[in-house]
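Sending over a structure as structure tokens; questions will come in a sec.
Every protein chain but one is kept in place in this view of the complex.
We call the chains A, B and C, going by the order they appear; numbering starts again at 1 in every chain.
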Amino acid sequence: MTATQTRAPEAPTRPTDNAARRWTTPGVLLVLVIGLAALPTLQESLGLDAYLIVFGYTLFFWVTQASAWNLFSGFSGYLNFGHAIFYGAGVYVTANLARESDPNIFVAILGGALAAAVVAALIGYVIFHRGLAHEIFALFTFALAIAIGVLVRNVDAIGGGGVLMVSMVTYPEFLGSVNEMLYYLGLLLAVVAVVAAALVQRSRLGLGLFAIRDDERVAETMGVPTFRYKMIALVLAAAIGGASGALNAVMISFIEPEATFGIDVSVMVVLMALVGGRRHWAGPVIGAVLMFSLSDRLTGLGMTELSQLLTGLLLVVVIVGLKGGIHERWQRRPRAGLITFLGVLLVLLVTGLGGGFIGALLFALLAMIVVLVVPDAWWARLVNRSREGQPR
Amino acid sequence: MQQWIQALITGLLLGGLYATLSLGFSLTWGLLRTINFAHFGFALLASYVTYELSTVHGFDPLLTLVATVPIGVALSLGLQWFVSKVKLDMFGTLVATFGLLLVLEAAISRYWLQDLRRIPTENNPWLSNVLSVGPYTMPVVQILGLVAAVALCGFSWWLLQRSRAGYAIRASVENPTMARAFGIDATRLGYLIAAISGVSVAIAGSMIGILYALSPASALIWVPVTLAVVLLGGLANPVGVAISATALALAESFTRQFADPSLAQLVALGILVIVLLFKPSGLFRPTVEVSER
Amino acid sequence: MKKNSRAFSTLGSIAALSLILAACGTSSGGTDGNSSTGGSDAGGSEDPIRVGGTLALSGPLAATGEIHRLAGEQYVEWLNDNGGLLGREVEWVLLDDESNPQTSAAAYNRLISQENVDLLIGPYGTANITAAMDVAERNEMVFPQHSATLTYAYDYDRHFPLFASGIDSSRTVSETIFDAYAELADEAPQTVGFVVNQNPATDFIAHGHEDAPGSVQVAQERGLDVVLEVDFPQGNTDWGPIAQRIKDADPDLLWVGALGGDSPALLAALSQIGWEPRHQFHLFPAPGLLLGAGEVAEGATSTTLYEPQEPYLSFEGGQDVSEMFTAAAEEAGLPYAVAEMQAGLSWATWQTITAGVEGAGSLDQGEIADYLVNNSIETVLGEIDFDPEQNNYYGDLVAIKQIQDGEFTVVYPADKTADGTTIN
Partner (left out) sequence: MSTDILRTDAVTKTFGNLRALDQVTMSVRDGEILGLVGPNGSGKSTMINVLSGFLRPSGGQIHFGDTRIDTLAPHRVAELGLARTYQIPRPFSTLSTLENVMVGGSFGRARTDRDPRTTGMQWLEFVGLGDQADDAAESLTLHQRKQLELARALSCEPRLIMLDEVLAGLNPTEIEGAIELIKSIRDLGIAVVFVEHNMRAVKGLCDRLFVLQSGQQIAEGDPATVLSDQAVIDAYLGSQHA
């Protein structure tokens, strides 16, 4: 067995990547990030409306939170239903900093990350020694988040007697208006979250977490330091969630314990990751883009019952039709999925039919889901018929 | 001293409601491997039907059980059919049932609007129908609720632990393949469990309709306490549910009486967090110990 | 089981397809947001003036959001029937903020930059108003709002509050409550018990904020003996123990920091343990539900800024809001169709927009703001003079109403009562 030193093990995706393929994903992502970063400055000249900046920020927020959550829960199988604990820790760092003077946004973000990391370390240290079953862990964290909400409500030192306001924060001039600052920092945190998830997934830590997810005791006896790995992943996920929470406090400006530690954030990140796919860093990104652009378009329609109905139906359809989540199903039909998505997106953007960029993005994703949901048997017949041109 | 006993009574009566509400959720989770968030939608629908029949059509609120129980059972059976056909893992059922909850909330707010609704006092005799023993008072409707809770938990305990069907159910949950080999029809038994959950969620829903104001968004108020009762009581363990529901309700009641009502939920959830830290499977053994593979 | 899972995937694809068609169908109407122009013979042929705003059409605040939606729609209809604004038709672009501040802030960004609305109107609820006001301030737009009570938090010079309680609202509202009960002279309550919802709005009026005193301190200042002070969480599930503590404290005046459905539940619990409040005050109850509580609610007082009775009916638009709102509410099937404080606040906010635009004769935000600050505005709440020195707040117009023989009627101050009815 010749000992030749080569790269770290590949990402455990189904098709073994060759070198060329290996660099396309990061390449494409880099171009996307640069494009997104340029958006605010090009916004006027391209004639896009300024709302895209705010939509962009909130989209980055959800991508960050869903990716951070998945980094621990998706990879390790311990579904955390109290992610709002870490998000809320970040929010309340900014809120408490803002009690005296307008806080510096970077101090707030780092403080939020630190606070969330400390809270995660505490919770992790206590819980992981107890060996809670996965579903008990899930609902234990759910109850813990709500208990912390009630605690913050009643402890004036943290909760400020129930209400804290964040109106202004100080930040470097070159970031532009508050909305642009939120956009840029939101994009930065989203990139950090996604890159962290991708790096973890491709590293020894990722392999260890996947092993923990499938059979923790076997993983432990094969040498995986399960306690240490669960702690590292949880603290990392919490830090990113806390940082993003600290930034989001500026957007909410009215900070209340029930809303911050309530089920909104905790349940939404789980839905986004489960819908998008838990086993790959791209899963929560796709889930976040789909769920948020859907809710954004639907709030625009002003028909509340319809939007609730559509969101509920979509959840059922996707979790039933695409068992492992959109990304996993996409891996079985990568070309067809991508062509549908890009095709529909371009058509809608050109014709302006979908009601602007966000509508086009949403319908392109929904079209891709339809293509992916079609069962294999039908798909095979469909593809063959189109190739050979005559019906079977 | 009198306050202690009155707080004890109030806690017991509240425990009855918590137990009835949590029983179905616990059985579905423990025996049917489904974390059913639509459960809270079923309860809300039952509350609204009770409100509608008593306020608009003048029926006695308790009599509306004749309508809400069949609805609850039908919805639970329908869900069980859907879940058994669709083959989702535990967390897949959670997403699907959360979706169904949203659909139910949309339907409810379509018909009853977003407005706060409550049965007016003249249509709701149960609000003033109170049994008083010395200085202590007990609303009769909550006593009936407690009786229903004891009956439901008792029956499901007897069914699971002492009846042949119960033995078959537990066997088929613990080792489905082996059970099927012995000819146990798991689906039929699954429907039996779903029916029991349907009855209990409907009774709890109607009780909530009688006692509280309703709005389409109020379904989720009951999620934390139900999770606490189910986790504390051990999955699908009817006796565990009954005792943990009472324990949590008493803790809340005493906190409200002697400390401050705003801390009640903190005390209840605090107990849960502490107990789970020392006994991860809850105070009582789950009915079916998922064997270490 | 292959056959079944295949069947379900097909079902999934059909459902997803229908989703797309539904989404396409609904949004192909070009502009987003259901705009209600109402009115037929609106003036002017130019494109309509678009007023943007959000309301809680879903989530915990939706019950009251619904009232503001109906009142707003009726006003726009009335406005377009009476020549619209500057001779142009008015269109209200309404989005749902789902009772969530973050959604509200994002929606106002959309209204301003995507919908490019000409004017803004605030959402419902203190949290959502605070979030939306930041967005309005960044865009220097006039921001009239009807229901924010945390008066200490707002210093934006183009924000126009219609919750007419003065800048020091926790003190002024409290003083008005106790002034009303002082009318009872020797029968006035000596002891008071506080039971307060932790919601920010009710908590602020009851406990105040830092240097601004709330009702508890004001009661003590006035020599009343506070025999009970208890907070309950939003979504409280048991009223028994709270009722028991009230019975033990036995206050002359039961001061309930109520929101929505709290009051009837508490009164039911009190009647079950056989305790009748001698005097009872409820801060922001859902009026329909309180009346629904029947006999136990007799004598209950609450705050108001508009009631469908004199003198309000003779104020500017007082008659219109009552008739149009009640008709629309009955048609929509609301269980309680009476136009009261919330509907009045909404109508007054729209009146402020109309007065500002017509007075300034233009849609320029600065001119509208200047006009509103320098002129008194006639509204259903009465005459209002926004005072720039007090962050555009003004005098206290809060009145106290009481349930007498199953009906609400204003009992204090005297100039707001119909034919001199007094508190009992």
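Note that in this section contacts are C-beta pairs under 8 Å (C-beta built on N, C-alpha and C of every residue); 3 or more make two chains touch, one makes a residue touch a chain.
All of these numbers come straight from a predicted model, not from anything done at the bench.
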item: Visible chains in contact with the missing one; value: A
item: Full-complex contact with the absent chain, from A:V150, A:A219 or A:I369; value: A:A219
item: Chain not shown: contacting residue from A:L207, A:V344 or A:I358; value: A:L207
item: For subunit A, residues in touch with the removed chain; value: 1, 3-10, 12, 14, 16, 204, 207-208, 210-211, 213-215, 217-227, 279
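Here is the rule we go by: only the chains that are shown with their structure count from here on.
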item: For subunit B, residues that touch 2 or more chains besides their own; value: 86, 109, 114, 260, 262, 265
item: Two or more partner chains touched - positions in subunit A; value: 150, 153, 304, 306, 308, 313-314, 320
item: List of subunit C residues in touch with subunit A within their complex; value: 5-6, 8-13, 15-17, 19-20, 22-24, 26-28, 30, 32-34, 57-58, 62, 94-98, 100-103, 105-107, 109-110, 112-114, 116, 126-128, 130-131, 134, 138, 150, 153, 198, 200, 203-204, 207, 209, 233-234
item: Touch list for subunit C against partner subunit B, complex; value: 1, 4-5, 8, 57-60, 62-63, 65-66, 99, 198, 230-233, 235-238, 240-242, 244-245, 248, 260-261, 264-265, 268, 271-274, 286, 288-289, 292-296, 332-336
item: Sites on subunit B touched by subunit A in the complex; value: 29, 35, 86, 88, 90-92, 94-96, 98-107, 109-110, 114, 220, 223-224, 227-228, 230-231, 260, 262-263, 265-266, 269-270, 272-273, 276-277, 280-281, 290, 293
